[in-house]
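Reviewing the structure listed below.
== chain A ==
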Amino acid sequence: MRRLLAFYAAAAYAFLHLPVITLAVFSFNRSRFTVWEGFSLAWYRAAFRDLQLAEAAWNSLLIAAASTVLATVAGTLCAYALWKRRSRLIVASLMLSLVTPEIVTGIALLVFFQGLFRYLNLQLGMHTVVLAHVSFSLAFVVVVVLARLRALDPALEEAAMDLGASEWRAFRDVTLPVLWPGIAAAALLAFTVSFDDYVITSLVAGVDSETLPMVIYAMARRGANPVVNAVSALIVIALGGLVILSERLRRR
Partner candidate 1 sequence: MAPVLELRQISKDYPGHRALDAVSLEIPRGAFFTLVGPSGCGKTTTLRLIAGFEQPTSGEILLNGVPINHLRPYQRAVSTVFQNYALFPHLTVRGNVEFGLRQRRATDAAARLRRALELVQLAGKESRYPAELSGGERQRVALARSLVIEPEVLLLDEPLSALDPNLRKQMRAELKNLQRRVGITFLLVTHDREEALSLSDRIAVMHQGRIQQIGAPEELYLRPKTRFVADFLGAVNWIQGAGVRPEATRISRRPPDGGLRSLPATVLESLFLGSCVHVRARLPGGDVVTAEVSRYDGDFRPGEAVHICWLPADELRFDGA
Partner candidate 2 sequence: MNRLRLGFLAPAALIIAALILAPMALVACYSFLSRGAYGGVEWIGTLENYARLFDPLYLKILARSAVLAAAAASLCLLLGFPLAWFIARAGPRKHLCLSLVILPFWTSFLVRLYAWMFLLRDTGLINTLLLAAGWIREPLPLLYNDGAVLLGLVYGYLPFTVLPLYATLERLDPSLLEAAADLGAPPLAAFRRVVLPLAAPGMRAGALLVFIPCLGTYLTSDLLGGSKTFLAGNLIQNQFTTARDWPFGSAASLVLMGLTLLVVFVWLRRQGENLL
């Protein structure tokens, strides 16, 4: 019985990991077809030489960095305020944001930006993508930071104020330092979900704001392309590294 279960678990882990692992392995294939013809770094060279990919990657990084900073600051402060006292409206809104299908979030933001810009004479672009990413990352940040705060002893701040600290000082000098690993984990999470998003981004992006997932999507639709395998492998390694780091921080 135990052996059967262990065998099953091995199969389940294979199901979860093998597709991406095979993809990564074949990114080193010399052939453009799915027949192994020997090791080669040709597709990685091609990927690094591709200007469209480079620009998209740069855009993705910029967008992820900007939206991460905004969402992390707002989300952390919000989580702290909610920890002090719950607000049904804010919590309900964040839950709404968490359960809303991506496609609905995307079209809602599209409709909103289009409506707004008709009067403001602005266009879709990097800024709209950043705002959209802030919108869906906020709830993630609040969830992660709030979980960390819940594990905190409220008496810490009371002790600080008992010793003469103002509320602001108590937050800055006592709670914030203890909270850092949680905030960092939340930021890394916000970064990964932003870097990874295709559905919402594709709807609110303008001509100058094509992101990496958008390029990969277009290439994937066009058919087999080993360059995509190479880029995919790089993304998986980079994001995987970030997540492992974030988990480390969260556990600390």
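Candidate selection criterion: all candidates are chains of the complex that A comes from, given by their letters.
List of remarks:
The rule is short, and it goes like this: a contact is a pair of C-beta atoms (placed from the backbone, for glycine too) under 8 Å apart; a residue touches a chain by one contact, two chains touch by 3 or more; residues count from 1.
All of these numbers come straight from a predicted model, not from anything done at the bench.
Here chain A is shown alone, and of the candidates 1 or 2 it touches 2 within this complex. Against candidate 2, the residues of chain A that register as touching in their complex are 1, 5-6, 8-9, 12-13, 15-17, 19-20, 22-23, 26, 33-35, 71, 73-75, 77-78, 80-82, 84-85, 87, 90-91, 93-105, 107-112, 114-115, 131-132, 134-135, 138, 142-143, 146, 167-168, 171, 189, 192, 195-196, 198-199, 203, 213, 216-217, 220-221, 224, 228-229, 232, 235-236, 239-240, 243-244, 247.
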